[in-house]
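Left out: one protein chain. Kept in place: all the others.
And now, chain A:
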Amino acid sequence: MTEGSNTAAKRLLKEINEIHKAAARPGGVDSGVLHLSPIAEDSLFSWVAVITSSETSGDSPYKGGRFKVAIEIPEDYPVRPPTMKFISKVCHPNVHWKTGEICLDLLKSAWSPAWTLKTACVAISLLLDAPEPDSPLNCDAANLLRCNDRRGYDSLIKMYTSLYSETD
């Protein structure tokens, strides 16, 4: 094992501890991230998260939707960003409809080790309700927003959310 993956493993264990600690604290559960853990006990480098809209008040079109995110962690993890992709179908201007790829700068160029898997997931849940239609991966959704068709956009999202939301 290289030094890098060693550091990564240590840091990931730390993050697991942090997540458990936060879950034990009253009010420590983040509204946007319902679940975040490694896929299995022995797979420290691939995680799964369940993300929902972090907007508690107001009516987000993603309200009630639960979306699975696959997280692959590189060996030199805190220095390099993890790759995160939606497994669930998500209709969002910055999410690729087929691959689930997420267009978020902090997963690419703006990554720094100061982020954790948890904060990255929170960022994704915030992205759900703050789409950036000028760098779209889903042009149809982005075009609705760019044409200011908020009603059309909302009902499209609501339809796909009710169709594809995870139910567990």
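Keep in mind that, in the parts below, a residue touches a chain if its C-beta (ideal position, glycine included) is under 8 Å from a C-beta of that chain, and two chains touch if they have at least 3 such contacts; residues count from 1.
The rule we apply is simple: contacts and distances are computed from a predicted model.
**Student:** Just to verify: the chain that's not displayed, which of "Dynactin subunit 4", "RING-CH-type domain-containing protein", "COMM domain-containing protein 6" or "Ribosomal RNA-processing protein 43" does UniProt list as its protein name?
**Tutor:** The record for the missing subunit names the protein "RING-CH-type domain-containing protein".
**Student:** In the whole complex, not just what's shown, which of A:23, A:79, A:130 or A:147 touches the removed chain?
**Tutor:** That would be A:79, which touches the missing chain.
**Student:** Pick out the residues on chain A that sit against the missing chain.
**Tutor:** Residues 2-4, 7, 10-11, 14-15, 18, 76, 78-80, 109, 112-114, 116 of chain A touch the chain that is not shown.
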